[in-house]
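With one protein chain removed, the remaining protein chains of the complex are shown where they sit.
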Amino acid sequence: MEPWRTAISTSDEKSIFIRGFDVTSLMLQATFADTIYLLHQGRLPTPDERRLVDAILIGVSDHGPAAPSAAAARIVASGNRQSLEAAIAAGVLAIGDAHGGAGYECMQMIGAGLETARRENLSLEEAASRIAASAKAEKKRLPGMGHRVHTEDPRTRILFNLARDSGLAGNGIAFMKALEEAARRLIRPLPVNVDGALAAVLYDLGFHPAAAKLIFIIGRVAGLTAQVMEEYAREKPMRVRIPVAYDGPPPHPNK
Amino acid sequence: MEPWRTAISTSDEKSIFIRGFDVTSLMLQATFADTIYLLHQGRLPTPDERRLVDAILIGVSDHGPAAPSAAAARIVASGNRQSLEAAIAAGVLAIGDAHGGAGYECMQMIGAGLETARRENLSLEEAASRIAASAKAEKKRLPGMGHRVHTEDPRTRILFNLARDSGLAGNGIAFMKALEEAARRLIRPLPVNVDGALAAVLYDLGFHPAAAKLIFIIGRVAGLTAQVMEEYAREKPMRVRIPVAYDGPPPHPNK
Amino acid sequence: MEPWRTAISTSDEKSIFIRGFDVTSLMLQATFADTIYLLHQGRLPTPDERRLVDAILIGVSDHGPAAPSAAAARIVASGNRQSLEAAIAAGVLAIGDAHGGAGYECMQMIGAGLETARRENLSLEEAASRIAASAKAEKKRLPGMGHRVHTEDPRTRILFNLARDSGLAGNGIAFMKALEEAARRLIRPLPVNVDGALAAVLYDLGFHPAAAKLIFIIGRVAGLTAQVMEEYAREKPMRVRIPVAYDGPPPHPNK
Partner (left out) sequence: MEPWRTAISTSDEKSIFIRGFDVTSLMLQATFADTIYLLHQGRLPTPDERRLVDAILIGVSDHGPAAPSAAAARIVASGNRQSLEAAIAAGVLAIGDAHGGAGYECMQMIGAGLETARRENLSLEEAASRIAASAKAEKKRLPGMGHRVHTEDPRTRILFNLARDSGLAGNGIAFMKALEEAARRLIRPLPVNVDGALAAVLYDLGFHPAAAKLIFIIGRVAGLTAQVMEEYAREKPMRVRIPVAYDGPPPHPNK
């Protein structure tokens, strides 16, 4: 079998190196957010970059037991009391297009919008208007915009301010702000939600679009561990009683 | 349906609070390791406690593509190119008793050993010797000790030194050192591995035994995201060719 | 890398063989239940054995959307609309000790009970009484007995009757009936539930205890596919609204 290639880490009997850095040095001097940045970017972040990564991870870490990821983790923990990893994995599996995963699509949209602007010599505002108009015409959702609970997501403001104050805000954030303005004008007020803010900031930090989902997963797994721990500690197995309304074919006693 | 109880986080239209702390304040001032500690302990850590949590998370974050968690994630990514979350979840599922999960059992062993010592008025050394002798007699592995690659796990030394230097080392670490000594005497040299070190430190920090597995999962998920990203970026779908030797019943052409 | 050994199946460019049987022959002449039996037992079942395997698989195939496995699958589908396999996998992960997995433990208990009876020359009734008494003393649940909904599980009667009528009922079923009687006398009426019936029948068919969980999983995956399909077809993403009661530390506006 061909060896599996990797440029991420290597180890021998005595040492482990991540992207060339000795793990023991990282353990002494770096933070977990540094290491996440290092794993994905191949270098350690500056303090301002680290702050943004920490802020993103904290911002998405938990949103209560009713978020699909936490609810799935808890229901698995309710039926399966012997496998913490099964519950956490089920929570991760709920992170998809409709929950936590919109950042991926949003970051691809940002990239495509900026590419269009450059190629056709448009302003960001024009490129954003085009995308908003097209979403309206096709009755499609704009990824990273709107939220079922928050009218204005408090985490978006923090992320955008942190990026601005540190000089790290770039075209990603500018594009999302332009899109928010275009949506307000052409569709309806659709504030940038945390998925959109995360996508914009990670774009400006030079991450790959897939990182928008992956970084969300890292952050949310922290919350899932607390949710599962609480389920084990406070609740009995099989405690969930979901009300069900059957509207299928009537039972046939003779079938 | 009864509401689901939680003491972890709450949110309204404008704010999200984790253990009573406004998420936006945390995003501005705390680190991700702080938030993980907060989620599990209900308060923010001291700088020394934060350093230990960061060191643990970094220490277990990645161990190359051949670790079962990374290998499972990559093989899933190899067959399934449309679901990053499926690959990460598969990686999490490999974290069990034999890989990454030994810390859970180790922390329970530490708790039981210290309880025995207190109840029967034994020294830590005596309690540890008893456990080592019993493992030898029953031919059972001591959880958190020995490693298939490292003769001395470099991460153990760092964690124990950090704990000692900050005055946070307690009975958990003392017990594991006593057990290492007892194993050397009664069985064979079995250095405390990173699972054992993590368990000892988390015990001294007051975490629940289940946290030994859960904190490992949080740390390793960071590495898994990089492994999956690399699999998508560098490798073709279905690229893995595992050699197989069939030794079952011979094919029956007429069956 | 060492080749992976297997005695299950082999294939070349032209053919696939399962336990020595040409897959194309099986496709023409066998049933899926035959193939499941073949995969686990290495030979095709008799018609009576096949009927029991079919009956077990059908009996556990679905129990509505509120069972933890179905609920987890649906919640994952609610947040993740792009990965059918993620939803099915989450449903599988909920199959644990408290839901669907009791058959495993039950089959181990049957084996241990019968071993004790043989070794100590006890009747099945005596061995069963001992286990019931010990469960009562230790306040432990008897695996495979009792149900949160059904006072008498209709599937148990069918499985036991099918086994009796075909002459396949053996010590496994006899033991579970003796245990039911002992529980009624020593604890309270605890009818054998479908997990217990499945364990008893699979024991008498010569399956490994782990098969009690694995066969349950195969059967339930059928129902999960219908549950997930219905979730996609009838429900919007993110439709689940779980009521939450927060009872944690009060929000600190200045934190």
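Chains: A, B and C, in written order; residue numbering restarts at 1 for each.
Keep in mind that, in the parts below, contacts are C-beta pairs under 8 Å (C-beta built on N, C-alpha and C of every residue); 3 or more make two chains touch, one makes a residue touch a chain.
Every value quoted in this text rests on a predicted model; they were computed, and no experiment measured them.
Asks: For the chain left off this view, which of B:33, B:53, B:93 or B:106 is in contact with it?
Replies: B:93
Asks: Go through chain A and note every residue touching the omitted chain.
Replies: 1-10, 15, 17, 19-22, 25, 42, 80, 82-83, 85-86, 89, 93, 242-253, 255
Asks: What residues on chain C make contact with the chain left out of this view?
Replies: Counting only chain C, the missing chain is touched by 1-2, 4-11, 13-16, 18, 23-24, 26-28, 30-33, 35-36, 39-40, 53-55, 57-59, 61-66, 74, 84-86, 88-90, 92-93, 95-96, 101, 104, 149-152, 154-155, 157-159, 162, 208, 210-211, 213-215, 217-219, 221-223, 225-230, 232-235, 241-243.
Asks: If the missing chain were put back, which residues of chain B would it touch?
Replies: Residues touching the hidden chain, for chain B, are 1, 64-69, 71-72, 75-76, 78-83, 86-87, 89-90, 93-101, 148, 237-238, 240-244, 246.
FYI, only the chains that are shown with their structure count from here on.
Asks: Suppose you list every residue number at the chain B-chain C interface; are over half of them used by both chains (same) or under half (different)?
Replies: same
Asks: Calculate how many whole Å lie between the centre of chain A and the centre of chain C, each centre taken as the average of the chain's C-alpha atoms.
Replies: 36
Asks: Using the average of all C-alpha atoms in each chain as its centre, how far is it in Å between chain B and chain C?
Replies: 30
Asks: Scan chain B for residues touching two or more other chains and write them down.
Replies: 1-2, 4-10, 15, 85-86, 89, 93, 242-243 - these are the residues of chain B that touch more than one other chain.
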